[in-house]
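One structure, pasted below without further comment.
This part shows chain A:
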Amino acid sequence: MNEPIIKLEKVVKRFGDTTVLNELDFEVQPGEKVTIIGPSGSGKSTVLRILMTLEGIDSGMIYVAGQPLWHEYKNDALVPAGEAHLRNMRKHMGMVFQQFNLFPHMTVRRNITEAPVHVLGLSKHEARQRAEEYLELVGLADQADKFPRQLSGGQQQRVAIARALAMRPRIMLFDEPTSALDPELVGEVLSVIQRLSQEHDLTMLLVTHEMQFAQQISDRVCFFDKGVIVEQGTPETLFANPVEPRTREFLKGVTLEATVEQDA
Partner candidate 1 sequence: MLFGISWNLDGGNWLFAWSILPILLRGLLVTVQAAALGFVVAAILGLLLAALKGAQSRWVSWPAKALSEFIRDTPLLVQLFFLYYVLPDYGIVLPAFLTGALALGIQYSAYTSEVYRAGLESVLKGQAEAARALDLTPLRIFAVIVLPQAIPRIIPALGNYLVSIMKDVPVLSVVSVLEMLNVAKIIGDRSFNYLIPLSMVGALYLVLTLASSAGVRYLDNRLPKQGLPLR
Partner candidate 2 sequence: ATLQQIKDKGVVRIAIANEIPYGYSGLDGKAKGIGPDVAQQVMKQLGVKKIEWSTTGFSSLIPGLKAHRFDMVAAEMAILPQRCQQVLFSDPNSSYGEGLLVAKGNPDKLHSFEQFSQGQAKVAIMAGADQLEMLQALGVPQSNILTIASNADAISTVSTGRASAYAATSLTVSQLAGKSPRVEAASDFSDPVVHGQPVRSWGAFAFAKDSQELRDAFNAELAKFKSTPAWRKIMAQYGFSDADMKASFDKKESQLCAQ
């Protein structure tokens, strides 16, 4: 096994009195596609947000690409990371949010080029070419001049994916990327993600409620509850033979649908 690209060691995260992550240990290998499932409030989003440095941690260590994320070395001592370090670390990751969070006052193209131009220092021209490339990838090459509100939810989410990809991150974080979408629009976003998952370089960490989809794309599924990983494994083993009672309980509601289906 390689050196993991993401490594959490005994990470604790609290909001006020509630402990959301409770000494969480978690590793992801480069190129691995990992899905996180679990009940609402179990801390799934929090893990992603901490990795994206949108949320700090209370104790523990996190390494991304071999470097500490929330700490840095200063004169050989490990100190809480400064903004410069965080910005460097963020370059490794891209994130796609549940609510898309496109910039509503920018055209689709500008949404995608803004960061490459002003963060990576690409020329306008290069950034535009790159935007075209990724819009092509998500099937929206002809929508570049529209504003987000002129697009459907599924299209908006695909733009958000293109926007994150345009920064060429090694790790992509998806936080329930389809749960704000109308049922008919889910498919188009899932198919884009599925295509991405076939790219072997890209490490993917995905929170989702779409179990069938999780099954299809992931190398590993982690079941979260109350801030710890209760059980994990390949989708085949986890969905077919959950060991822990809590996992079984959780998957019951899910497989119910499947059972009914098989009756038909």
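Keep this in mind: contacts are C-beta pairs under 8 Å (C-beta built on N, C-alpha and C of every residue); 3 or more make two chains touch, one makes a residue touch a chain; residues count from 1.
Per the selection procedure, all candidates are chains of the complex that A comes from, given by their letters.
All values reported here derive from a predicted model rather than from experimental measurement.
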Exercise. Mark the candidate that touches any copy of chain A in this complex, from 1 or 2.
Key: 1
Quiz item: Which positions of chain A touch candidate 1 when the two form their complex?
Solution: 52-54, 83, 87, 90-91, 93-95, 97, 99, 101-107, 109-110, 114-115, 118-119, 145, 147-149, 160, 163-164, 167
